[in-house]
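Coming up: subunit A.
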Amino acid sequence: MRYVQPGTAKEAATLLAKEKGKAFVLAGGTDLLVKMKAGMEEPDLVVDIKAIKGIKDIKKSASGFVIGAAVPCAALGENKDLVKAWPGVVEGASLIGSKQVQGRCTMAGNLCNASPAADSVPGLVAAGAKVVLTSAKGSRKLAVEAVLAGVGRTNLKKGEFVTAIELPKKEARSGDAYLRFIPRTEMDIAVVSCAVNLTIDGKGVITKARVALGAVAITVLLVKEAAAAIIGTKLDDVAKKKLVAACSAACKPIDDKRGTVEFRTEVAGVLARRAAETAYARAGGK
Partner candidate 1 sequence: MGVHVKTTVNGDEVEFTCAEDEVLLDVLRNRLGLTGAKEGCGTGDCGACSVILDGRLVCSCLVLGAEMQGKKVETIEGMAVGQKLHPLQQHFIDGAALQCGVCTPGFLMAADALLRKNPNPTEEEIRFGLAGNLCRCTGYDKIVRAVQAAAKEMRG
Partner candidate 2 sequence: MSNRHIIHLWGALRPFAGGALSISVEAFTIRELFRKLSELHPGMEPHIKRGVAVSIDGKIYRDQWETPLPPDAEIYLLPRVPGG
């Protein structure tokens, strides 16, 4: 295996494009190194992107936030503006692994690892976040949900990698929230998870919503029916019931060591309801 630490994104992309063997991007490494330890991956090339200028920065702009691909999740929670604007996104990113893992892991890595249970992804999907993909030829943007192709698979092309995640500007009277279910209080992979992002009008009626579910299908799901169930409501009991039903209906989970189909299907609805309540309150709804 070769280890390189290029100074520019273009250089990194070129190295990735040229490699004939198995090439991996190293940001936090908290997934890659585990796979290497288990013998599941034997890279020929590891491109450490952390020396790329600006890739460890969080930038606030008029159009929102640009979060460099190598920003460790622990840094997200330390950025007061980000926490204020996107508490649900930060909640999701702050639940990955332990404090130790938080010091290393990145949202970009969490996304590109393409686990259906990735904690930071539902929040990003609900927020309508985009990724910036860089290749030797230039860059393009893609909605976060469009990055995911399946378990462990992304739609990234060879030689292309995520350099940043863009979060839109927080709308007035909006709020987001993320909840996951784990058997313990920490350290587990989500058995099922849900993020809700919604906006209300001056009367407390939901005008916009995005609902994303994790660990209930081969990728994180953006559930339009769930959003539709609460748009136009004040998140009353009927709306919540419809939301729960829509979320459970959208689930296509599996039985595995972490949970059963029945459990995931049922708890997806429970979490959606609870996350929606939190998001609604954060938006200023009563």
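Just so it is clear, contacts are C-beta pairs under 8 Å (C-beta built on N, C-alpha and C of every residue); 3 or more make two chains touch, one makes a residue touch a chain; residues count from 1.
Selection rule: all candidates are chains of the complex that A comes from, given by their letters.
Quick caveat: nothing in here was measured; it's all calculated off a predicted structure.
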Candidate touching subunit A in this complex, from 1 or 2: 1
Contact footprint of candidate 1 on subunit A as seen in their complex: 1-3, 5, 26, 28-30, 33-34, 36-38, 43, 46, 48, 50, 72, 74, 97-101, 103-104, 185-187
